[in-house]
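Just one protein chain is left out here, and the rest sit where they should.
Labels A and B are assigned to the chains in the order they are written; within every chain, residues are numbered from 1.
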Amino acid sequence: MSMNDKEYTRALLEEIRAVKQDFALMEVCGTHTMAIAKSGIRELVPPNLKLLSGPGCPVCVTAQGDIDSVIAMAGNPDITLLTFGDMLRVPGTTTSLAEERSRGADVRVVYSPLDAVQMAADNPGREMVFLGIGFETTAPTVAVSIEEARRRELSNFSVLSLHKVVPPALEVIFSDPDIRVDGLICPGHVSAVIGLEPYEILVQRYKKPCVVTGFDTLDILEGIVMLTRQLRNGEARAEIQYKRVVKKEGNLVARAVLERVFTLADARWRGLGAIPGSGLNINDEYSSYDARVKFQVPDFEDKPIKGCACGEVLTGKITPRECLLFGRACTPVQPIGPCMVSHEGACAAYYRYTPLKGRA
Amino acid sequence: MCLGVPARVLELNDDQTAVVDVQGNQVKVSVVLTPEVEAGQHVLVHAGFAMEIIAAEEALKTMALLEELMEYGEMPSDEHER
Partner (left out) sequence: MKKTDRILMAHGSGGLMSQNLIDQLFKKAMNNPYLDPMLDGAVLDLPPGRAVMSTDSFVITPLFFPGGDIGKLAVCGTVNDLVACGAEPLYLSNAFIIEEGFPLADLRKIVESMAATADRAGVKLVTGDTKVVEKGSADGLFINTSGIGVIPAGIDYRPNRLMPGDELIVTGPVGDHGLAILAQREGLRFATPAVSDCAPLHLLGRLMQEFGQDVKCMRDPTRGGLATVLNEIAGQANLGIRVIEELIPVSQIVQGACDMLGLDPLYMANEGKMVVFVKKGRGSAVLDVLRRSEEFANAAIIGEVLEQPAGMVLIETGLGAERILGILEGEHVPRIC
């Protein structure tokens, strides 16, 4: 039988709209939240099917104190801080990287951590510090870059790692009695690295379906259908919708380089608090590429910003529009918290892609 | 979290990099994480790296759920040709 994409999409939507029960699905990944908002899927699913945003935005879940540490590092005149573009405008407690840059701090945006290595090679007299933020999709690229820096015998390159891993955060979400989640739309590209096993463990423990989903509209609709089918049938399995990219075992090369370069450590997450074994620290073997070892990275306590509810948005406890600052005091031009600034942030997604009826 | 774009591998270089095509734009990426990749294959690109090889379309129909849709959905099967 033949059916084209449009008809198939319609059929998937029809099945989703036929779901009568109350289900809450969490979009773990910020890219999913963006895609769901941009495509209008949120508006088309029935009201009994809730799509909650999750902690899958690495910039958003970086603790306030860590952001202040990073900004303080940028103030060191002997350092060039290299970062992904996303971090530039994230508000620290008193200032941001963008603001500091306008005051003379040497902060530059790179697209790839390998660019940072190249810049270190091109500027041997200058200390280049790359800010490592991201989950298991990005961390392997940083690990490879560290190994590349060593291969090239660079002495002026280091990484300030704020990398985190996703599965421990999902454990916290599942075990929080205040968070009602029935199933997870799992991040497609993180899963391409880590494979299905972490979700199989979660499913065993918490009996909630997990579907690794891609990012096209069709992928997301399929992922939702797979989840709702499991729920309607009372099943709980870990499945892959995104078969064309994700293999059960993940990317073994990426996992190996992660293991060589990083070690799991405790880390603080905005909204979720301290989670053991959720952060990636650079191994002792690579300590000469660890900015924490090379420099005095000042520690800051997490000072909560008055009124900022990013923590609750990140755990699906409230929707962005339920934050009192959303769209008023907090906008993409004048953000108060990272969720409104990060291009993966739930608040930014809700703000940029607002349905007509949902306008605050 | 996961911004990745599909790209077609045009040529492999000796230094573990490749030139890939993203809808007409050519990008140089590292293939350290996808050492088995060959020219002509499609990869997912993220932060200057080829992260995964994207499996060929034929092997994995995007309409994987089609069969079961007939059960759940309201599509009359006789309207479609085999």
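Here are a few things to note about the model shown:
Here, a residue touches a chain if its C-beta (ideal position, glycine included) is under 8 Å from a C-beta of that chain, and two chains touch if they have at least 3 such contacts.
None of these values were measured; they are calculated from a predicted model.
From the options A:E127, A:E222 or A:E344, the residue with contact to the chain not on display is A:E344.
Shown as candidates are A:G54, A:G134, A:G279 or A:G311; the residue that touches the absent chain is A:G134.
Counting the whole complex, the residues of subunit A in touch with the unshown chain are 9, 13, 30-31, 37-41, 43-44, 57-59, 84-86, 88-89, 109, 111-112, 115, 134, 137-138, 217, 331-333, 343-344, 351-356, 359. Taking the whole complex into account, subunit B touches the unshown chain at residues 1-3, 5, 22-28, 45-48.
Quick note on the criterion: only the chains that are shown with their structure count from here on.
Put simply, the C-alpha centre of subunit A and that of subunit B have 22 angstrom between them.
Every residue of subunit B that touches subunit A in the complex is listed here, in rising order: 1-4, 30, 32-35, 44, 46-49, 51-52, 54-55, 57, 60, 62-66, 68-69, 72-75, 77, 80-82.
The touching residues of subunit A, counted against subunit B in their complex, run 1-3, 5, 8, 11-12, 14-15, 18, 29-31, 56-58, 84, 111-115, 134-135, 137-138, 140-141, 144, 187-190, 192-193, 215, 218, 222, 225-226, 229, 241, 243-246, 251, 253-254, 257, 344.
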